[in-house]
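Apart from one protein chain that is not included, each protein chain of the complex appears where it belongs.
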Amino acid sequence: METMTFRHTTKGPLAGTKPQAITGVVASGNLEVLLERVLPPDQCTIEIATPVVGYGDVWEAVAADFVARAQPGGLRIAINDGGARPDTVSLRLLQGARLMETGR
Amino acid sequence: MTDWRRQRTARDARIAAGRAHADGKVVAAADVVDLLEAVLRPGDRVCLEGDNQKQADCLARGLSACDPDKVHGLHMVQSGIVLPEHLDVFETGIAKRLDYSYSGPQGARIAKMLYGGQIELGAVHTYLELFARYFIDLTPNVALIAGVSADRAGNLYTGPNTEDTPTVVEATAFKNGVVIAQVNQIVETVPRVDIPGDRIDFVVEADTPFYVEPLFTRDPAAVTETQILMAMMAIKGIYAEYGIRRLNHGIGFGTAAIELLLPTYGERLGLKGRIATNWALNPHPTLIPAIEAGWVEQVHCFGSEVGMDRYIAARPDIFFTGADGSLRSNRAFCQTAGLYACDLFIGSTLQIDLMGHSSTVTTNRVAGFGGAPNMGSDPHGRRHPSDTWMKAGREAQQTGDPALMRGRKLVVQLVETFGDGLVPAFVEHLDALELARTIGLELAPVMVYADDVTHIVTEEGIANLLLCRNADEREQAIRGVAGYTEVGRGRDKAKVEHLRARGIVRRPEDLGIEPLDADRSLLAAKSIKDLVHTSGGLYEPPARFRNW
Amino acid sequence: MSLSWYEASARQRVAALVDAESFEEFVGPEQRAMSPHLPLFDLPRAFDDGIVVGRGRLDGRTVYLAAQEGRFMGGAFGEVHGAKLVGLLRAAVTETPEAVLILFDTGGVRLQEANAGETAIAETMRAIADLRRAGIPVVGLVGGRAGCFGGGGLIAGTCSRLAVSEGGRISVSGPEVIETNKGAEEFDSKDRALVWRTMGGKHRRLAGGADRFCDDTVEAFRAAALDLIGRAPAFDLATLEAEQARLEDRIARFGDCRDATEIWARLGVNDPAGVPALSAADFDGLVAGLEGTTHDAR
Partner (left out) sequence: MTLAEILASLFPVGHAVAVADGLITGRGPLENRDLAVVGVDGDTPLGIEGALALSAAVLATVRAGGATPVLVLVDSDSQRMSRRDELLGLNECLAHLAKALLLADAQGHPTIGLIYGHSAAGAFIATALATRVLVALPGANPSVMDLPSVARVTKLPLEKLEAMAKSTPVFAPGLDNMVQAGAVQVVLDPAKPLGPQIAALIGEPPSHDARDALGKDRGGRPVAHDIAARVVDAARA
């Protein structure tokens, strides 16, 4: 297993008030994303636990693109990965952000 | 005096030798080996019928059981290396030389045998290319084919899976060759004469029905959100924009997703009747919802698909069927239709390089080609216009007299940036190059050449290569949809944004598509069972695809 | 469009099964009650260890729910997973909800935590017996992709009532396990039609192994749960003696059958081969006309 944490500063907080959300399932090629609104409004952390070692730079790129796009200020995001492809990771992160914004 | 009938005389002798093991034309399954040993001569060119679907498996078993002292040094000229017996004959010396097309299931073993020098390889062909050579320089001495039933005179009913049979028989029977057919059943009268009896010399009643692989069955339950997103982009960004009505789909979950989105997402976009009406396509079960929703005008098939026969027979307005009601497929005609009469081919691949060459070869597998390169190529012999073809042609070349500008076929690669096991689909160099070096092939096995591919669709976006004006633009366009692969991360971001401004690279949002809307609820069928229900119970899926 | 039970995640099933917004999770994912053992095997963990437990309302009535996530480790019972279920059942004994619903989706014991999983299954069965004796119905719902196998099959057999959909499978040994141990002649696990005939929802319902057959939608399972809660058999000597007689009678009548279709024919089904193709409504109609499929001997 490999773990890593990325810390980002955002322009502001993510919209919405939902305190917590979870999306996805830990399965082969899939992942779960837990989002908690517990950080200062311009901070975001993304913690990752993955059984696939050696893809740190890809995770870093995916996380940075997600933060740039969603501006998820205030969120502590934790990922349990089951060997998902980067595009699936992006999709789940965006799904999670939408859940936190809209409550849907 | 010149003897102009030597081949005819030799043929008569072979048939006479074979008759000793036959009752008229009919041979018992138990006597197959004796028959083959009597008819075959060392060094013969032999076509053992089999492709990616049906297999003359009883005859394949018989051939591999022949005595190598009697039967050896054969030159196999056949579409598919699919059954273990197809390669066993090279291990025993029964066969020596090989010209073929497709070797999906035996890809790893054939690579090993090629490397080990057990097979003298002529070439790996496309289907049409190999069929063409049957009539020029690879004409079989003996053809071993498969049909559903025959009468005692040899009249053959090939059933829904006619596939290669007429082509192989024409090449063999009309050039002094011997044709041996295995059939599931000898009958009084065949339901439909697909091959006249005077072209069939021996009929073997096989111990089991010939095998057909359900290669074109894709379970909707396995379609992912990513594949749905890509299908949405293909429909909105390519099918709708070019008004594609005449098309072929390669095998894969991506194309299955497109088929399953037509009656839902396509309907919502108002595209019914404007796209995807006329097909060169096997009877994909995933096309059932679109057919039932009235999207499809007609479908011509290379072969049938296991479990689809009752459905096809009940939809003669859509499919080509005989007077008896069953499907009439024909691989050579359908490949030709895919090549010349379709405006789009869309399929998947395992690797794409920076120029856009694609290949399904990995370092230790030779899968062959089948028909994809025929349909996935721009036919320079085409002369009839269509709006789609002309629009693509205008995008490709912008100067010159319009009346002298040929159109372009759309050849689309639908590919997820990472494959199974996080293997990237975008690479600097194709594994095919390494393989060609390793086993000494003159040509690297490229599935679709860069100059034929017009669009690449990934989950990140669409690259329109027609609009690229130089090699650098092309490379950046490809990198620009290559996602988080090394190739993708190696992009020049400014150049890619510039290409995006010109519409060469398009993101989902550029197409008005929200990636989070790519949901399985969009699928017109979510399971094989849904397909059965949609077909009104006419589709009968193989047991391995059932969960009820 | 109705949500497919088979396709939905455990969380989606729970959220859609109960009255809107009424679900309250116990020891939720934010508490990170994860397996302490999976990292030893280099395997990823889940924040909820593959099971969601909590309280919700069903037509206004308070129920406890546990939902297994069949896609995480095959929904198998690990230490935390099992303990969450056991805790829920024990809480129900004292808190007396109107029912407990177990949304099965499990391959059985998680081998990496086998002893903990196996023991948790035994604890679960004892807790269910306690609940049933206290008059609280325990209703099992089976329709997930992992089915209900191994110890999960035994827990299902301990419930007051069971609802199953066509895709749901209930069995002890899985087809692959039987094939691995006894050979493909005994059980060809790739013959999926055979698999479903032998242990799928329709066979279990016809043979009396389940009390209700559902369409593969959350609505159908909700309706089934509401119905079954209202007619739970007592857990007493009379019920178990009736079950003893019911199971002995089954073996006496069908013990020589090789295939489910033979059993269905003896049950009085006119067209056994047509059963797999029947819609839920038609199948319910068929079941209603057969004796012995609906009973209180459980």
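Read from first to last, the chains carry the letters A, B and C; within each, the first residue is number 1.
The rule is simple: a contact is a pair of C-beta atoms (placed from the backbone, for glycine too) under 8 Å apart; a residue touches a chain by one contact, two chains touch by 3 or more.
No experiment lies behind these values; they were computed from the predicted model shown.
Contacts of the undisplayed chain with visible chains (whole complex): C.
Only one of C:46, C:67, C:178 or C:267 touches the chain withheld from this view, namely C:178. Interface note: of C:30, C:113, C:166 or C:216, the residue touching the hidden chain in the full complex is C:113. The residue from C:57, C:145 or C:250 that touches the chain not shown here is C:250. Among C:84, C:192 or C:222, the one in contact with the hidden chain is C:84. Of the candidate positions C:55, C:71 or C:161, contact with the hidden chain is made by C:55. Interface residues of chain C facing the missing partner chain: 26-27, 31, 33, 36-37, 40-41, 53, 55, 64, 79-80, 82-84, 86-88, 90-92, 94-95, 109, 111-123, 125-127, 129-130, 133, 150-151, 153-158, 170-173, 177-178, 181-182, 186-187, 198-199, 203-204, 207, 209, 235-237, 240-241, 243-244, 247-248, 250-251, 254-255, 257-260, 263.
Here is the rule we go by: only the chains that are shown with their structure count from here on.
With each centre defined as the average position of its C-alpha atoms, the distance from chain B to chain C rounds to 43 Å. Centre to centre, using the average C-alpha position, chain A and chain B are separated by 41 Å.
Remark: chain A residues 52, 55, 57-58, 61-62, 83, 85-88, 91, 94-95, 98 touch chain B in the complex.
Within the complex formed with chain A, the chain C residues making contact are 9, 11, 28-30, 39, 42-47, 69, 71-72. Across the complex, chain C meets chain B through its residues 1, 4, 6-7, 166-167, 190-194, 196, 200, 202, 276-277.
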